[in-house]
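Apart from one protein chain that is not included, each protein chain of the complex appears where it belongs.
Here is chain A:
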């Protein structure tokens, strides 16, 4: 029953979020600010994790393929497909659910408990639309760029790890990442990442917006936001994979 309560309240909340913005010029400024805060500030963590994951995927694949009849370029192919299909969208999405999700939930939650949201309401401003819509738009807009960067850095990390350890010669790796390449895999990853961005931004904002109490409740809302976003990412990953790849 609790799930239906939250689903209903989430639907009402989304209706408020997607209300008409108060002022176009203010809305555009906020989107630019949120792109910087949610997107550009996440670039570092996305690049570091992508580089190391790409390297680890490459080495693990190389160490597990020890049959001489399997060509070395298979390692590049496996690394590419792992990064494109799953890592750069889903795993990065889960990481961003932690970083961006907790940031949004705690920011909105703190504004709620310190009556800043009430202050907006008193002024006749729709607080959900004013505070949250720019975050959703900005994050959905910037996440494809983060995903593409993650793909590039992940594959480069794999190349460096394979070459430096001597497990996969550079030319083999490069041949592998080009072999039987399907451009749709990139589209598939981008579609998933956009859906995940929407999930992270709206679910985290939902938990923050409905905080009641004080600092302790803001912390709890932040945790709930990360857990709920992560579970929904995994669920939608399954649904989208079935819909797009079947």
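In this section, contacts are C-beta pairs under 8 Å (C-beta built on N, C-alpha and C of every residue); 3 or more make two chains touch, one makes a residue touch a chain; residues count from 1.
The rule we apply is simple: contacts and distances are computed from a predicted model.
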Absent chain [UniProt protein name; select from "3-oxoacyl-ACP synthase", "SGNH/GDSL hydrolase family protein", "ATP-binding cassette domain-containing protein" or "NADPH-dependent 2,4-dienoyl-CoA reductase, sulfur reductase"]: "ATP-binding cassette domain-containing protein"
Absent-chain contact - pick from A:64, A:114 or A:165: A:114
Contact residue for the chain not shown (choose from A:123, A:187 or A:216): A:123
Positions on chain A contacted by the hidden chain, ascending: 22-23, 26, 110, 114-116, 118-119, 121-125
